[in-house]
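Removed from the display is one protein chain of the complex; every other protein chain stays in position.
Right after this comes chain A.
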Amino acid sequence: MREAISCEEIHKVFYEGRPWSKRKKIVALERICFCVGKGEIFGIVGPNGSGKSTLIRVLSTLLIPDEGRASVLGYDVVRNALEVRRVINRVSVDAAFFKKLSAWENLRYAARLYGLPLREAKAKCLHILEHLDFDPKRFHEPVEDLSRGMQQKVAIARALFTSPVLLLLDEPTTGLDPRSKRDVQDYVLEIHKNHDVTVLLTTHDMHEADKLCDRVAIIDQGRFVALDKPEVLKRRVALENGRGHASLEDVFFALTHREWED
């Protein structure tokens, strides 16, 4: 098995409004096909509401697609959900914690869920948090008293200390200050270098995608409009625009036909 993720024709539609009234149909994912190789950092970039988180939720076994098939390390995300959950972990844009519990109490709960010995789990968490420049003195403070950046660092520790084979990072740096953002990005690169982990990263930060990802897919209105290495995409758009250089941002606007105002 060389593929960490395989998605074939994933299609998902949501309906807004009451069942008895005329409901608005929203195509969240439209026939998405892609594969991610083991050990790859794969980025999905797109604006808010483009379908990035929906795709992550399908791969996290939290959402069943209407059509198509998705698998993680060969396990079907619908039929073999438990096996998939054993090999993945996820950091979402909103660090979801029991707010009144301390960072450690939340991590301890996660350790129990993933069947990790508590002593080992604690040591691992502290090691990861140290790398992320988290003040260990605040380890026993209620999460609600921690800043957004610190909460996100705890969320990253929670995802990593279970040693996932596939790490799903759903806009992990959104809302972080520049320093915390850089800490998180550097740590993702470090764990990718030192551990056998595949990373699926969603972001609307083009610079982040360019810095971290081996390959990038651009998603817009539930469809992949491009998928390649960042350099290839940039070269292609630079050529099309008749310029010597293009950024990933230029690629995004050229391929989605959007303007800055959008």
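The working rule: contacts are C-beta pairs under 8 Å (C-beta built on N, C-alpha and C of every residue); 3 or more make two chains touch, one makes a residue touch a chain; residues count from 1.
One rule holds in what follows: contacts and distances are computed from a predicted model.
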Identity of the absent chain, which is to be given by its UniProt protein name, from "Transport permease protein", "Beta sliding clamp", "Integral membrane protein" or "DNA polymerase IV": "Transport permease protein"
Identified contact with the non-displayed chain, of A:86, A:131, A:148 or A:235: A:86
Of A:99, A:127, A:195 or A:243, the one touching the omitted chain in the full complex: A:99
Absent chain, residues of chain A that touch it: 12, 14, 28, 54, 57, 60-64, 66, 82, 85-86, 88, 90, 92, 94, 96-101, 105, 108-110, 112-115, 142
